[in-house]
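All protein chains of the complex are present and in place, except for one that has been dropped.
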Amino acid sequence: MMNMNRLLSNVGRVYLGIIIVFLYVPIFVMALMSFNASEFYQLPMDYTTIWYRKLWNNSEILDAAWNSLWIACVTTVIATVLGTAAAIAFFRYEFRGKAILQALLFPPIAIPWLITGTAMLIFFFSIGLGRGSKAVILGHVALALPYVIVVVTARLRTFDPQLEEAARSLGANGWAVTRFVTLPWIASGVIAGALFAFAVSFDQFVVSYFLTQPGDSTLPVVIYSAIRKGFTPEINAVSTLIIALSMTVMLLAARYAKFGGER
Amino acid sequence: MVARGGGPATSAAVLVTPAYIWLTAAVFLPLSMMLFFSFLSDVPFTDHAWRATLENYGEFFQKPFYATLLWRSLKLGATVTGLCILIGFPCAFVLAKTIRGRWREALFLLVILPFWSNSLVRIFSWAIVLRGNGVIDATLNAILPFDVSVNLMFTYSAVIIGLVHSYLPYVILTSYLALQAIDDDLIDAARSLGASRRTILWRIILPLSLPGLLAGAVLIFVPVVGSFMEPRILGGRAGTFFGTVIEDQFVAVFNWPLGAALSFILLAVVLLILAASSPVLKRAQ
Partner (left out) sequence: MADVRIAGIGKNFGDTRALDDVSIDFRDGEFFGLLGPSGSGKTTLLRIIAGFIFADRGSVVIDDEPVETVPVEKREIGMVFQNYVLFPNMSAADNIGFGLRVRKRPAAEISARVAEALALVQLSDLGVRRPHQLSGGQRQRIALARAIITKPRVLLLDEPLGALDKALRVDMQIELKRIQREIGITTIFVTHDQEEALTLSDRIGILKDGRLVQSGTPQEVYNAPVNQFAARFLGEANIFAGDAIEDGLRLGDGGIIRWAADAASTAGRPVIAVRPENMTISVQAPAREPGLNILPARLAQKIFAGPTVTCLLDCNGQTIKVLSKVAELRGVPDRGDVWISWRVENSMIAPAV
C-alpha cells in the first residue's frame, strides 16, 4: 500500500512537471527565436539581438507601446480609486440593493469580451465619442473594476471592523477613519488590485481591438495586425518583452496580495 | 450601522456610485444600445434611412450557415473545456494534495503566471511552435529515426491546442482552490473507516470539488465560444467560427445591426448555460 502511494505520488509529480513544461515551452521557444537571426525561424540558432534593435526603430510599435503604457497607467489610477471606494463601501455599510450591486460586478467578466467590446463600439459611436484613447480607457476601466473590487475585498476580510469603530469613538469622521486606519491596513490589497488593473489593461486585446483607431493603437492590436500580415521575429522580440513585463507585474501583485494576509 | 437620518447611507452612496456610473456607461448602456441596434435595418446617425425590423434575427434562423457556425463554436467550447478539465484537474489535485510547503506555493504561482500574460502573445508563441519546418519538426526528427514533416498550423487541432494552453490555468486555479478547501482530516477519517482510494476519490473528493471545477469550466466555456482571435491566428481558413463571423460584421462588412443580433443570440445562449449551471455554481461560493 505504501509503495502504491509513493508510486502514485511520483507519477503525479511527473505529470505536474509535464504540464508545466507544456505551459512554458511555446513561450520559451518564442523567446528563443527572438534571438535567432533567421527570419524564418530556421534551426540551428544563430544568436543575435538584431530584432530587438530593429524594434527600437519601429515607430509604429514604439508608439503603440507608449500608448498601451500610458493608457494602462490612467486605467490603473481610475480603476483603483473607484474600485477601492466601492469595496470599502461594501465592507462598511449595509444598505438596500447591496446584493444586487455586488451581483452586477459579474457581467463584465462573465460576458465574452467580444460582445462587450462590440457593444461598447456601438454605444460610443452612437453618443459621438467614436473610437480612440478615451473610448479605450472607458472600456479598460470597466473591465478592471471587478478585479480591483475583488482583490481589495479579499484584503478587507482580514480587517477588524472594530478598528473603524474605535477610530470613530475617538472623533474621526468617515474620511479620517479611511485615511488613518483603513487604508494603511488594506494598502497591500490596494497595490495588488492596482497591479491587476494594470495587467488587465496592458494585456487587453479584444476590447482594444474594437475601440482603437489605426494610427492610435495599443500594442496588442498592432501585434495582431503584424501577425496577420505575416510573421517576423520582430514580433517575437516585442512579444517576449511584453510577456516579461506582464509576468513581472503579476509576480509583484502575487507578493502583495499574498503577504497582505500575513500581517 | 444603519442609522436614522442620512449619514451613513449618503457616505455609502458617495463611495459606491462612481464605480457603478462607470460600469453603467461602459457596460450596461452599451449592451442596451446593442440590443436596440439588433432590431434596426441600418446603422443610424449616418445617411442611410433606418427602421425597426426583425430581419437580423431572421438572418440567423433562415441561413443555416449561422446556426452551423454557432454549433461549431459550442462544440469548440465543449471540447476545449473538456480537455482543460481532463488535463487540469489531476494537475490541481497533485498540487493540492501531494505537494507540501513552499514548493506548493511556488509551483502554483508557476502554473498561474502564464495565465496572466498577454493571451495574444501566447497564441502567437504557439504559431511559432506549430508551423512547419519549425521546432516540432526539428525535435521529432531528432527523436524519431525517420523524417517527419509536421505542420499543424491552420488546422482545427491548432486552434484547440492554443485555446487549451490559454485557459488551462483557469481550471487549475479554481480546482486547486476547491481542493485545498477539503479538510485533510476528512480524507483521513475515510481511510480509517476502510475506504479504498477509488472510493475516496469518487465519493468524497470529486463531489466536494465539483463546484470549483464547474466554476472553472464555465469561465472557460464562455470566452471560448466567443473567441475569434485564436481561430484567426491558428486556424486560418479552418478557423471560421461564430465569433469570427461577428467580428467580421463590425470590422469588415460593417453590418453592425446583424453583428449586434448575432452577438445577442450568442449572449442568450451563454446566459442560458450559465443559468443552467448556477445551482451548482452557487455551492462554489
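First chain written, first letter: the chains are A and B, and each begins at residue 1.
FYI, a residue touches a chain if its C-beta (ideal position, glycine included) is under 8 Å from a C-beta of that chain, and two chains touch if they have at least 3 such contacts.
Keep in mind that this is a model prediction, so the values were computed, not measured.
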| item | value |
| --- | --- |
| Candidate in contact with the missing chain, chosen from A:Cys73, A:Leu129, A:Ala154 or A:Ala172 | A:Ala172 |
| Touch with the omitted chain, as defined above, among A:Leu55, A:Ile78 or A:Val181 | A:Val181 |
| Residues from chain A at the interface with the omitted partner, ascending | 160, 162-163, 165-173, 176, 180-181, 184-185, 263 |
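Please note the rule applied: only the chains that are shown with their structure count from here on.
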| item | value |
| --- | --- |
| Geometric centre distance via CA averages, chain B-chain A, whole Å | 16 |
| Residue ranges of chain A in contact with chain B within the complex | 8-9, 12-13, 15-16, 19-20, 22-27, 29-30, 33, 40-43, 78, 82-83, 85-86, 88-90, 92-95, 101, 104-105, 107-108, 110-116, 118-126, 138-139, 141-142, 145, 149, 174, 199, 202-203, 205-206, 209-210, 220, 223-224, 227-228, 231, 235-236, 239, 242-243, 246-247, 250-251, 254, 258 |
| Residues of chain B that touch chain A when the two form their complex | 1-2, 8-9, 11-12, 15-16, 18-20, 22-23, 25-31, 33-34, 37, 44-45, 87-88, 90-91, 93-95, 98-99, 105, 107, 109-114, 116-122, 124-129, 131, 133-135, 138, 165, 168-169, 197, 222-223, 225-229, 232-233, 243, 246-247, 250-251, 256, 259-260, 263, 266-267, 270, 274 |
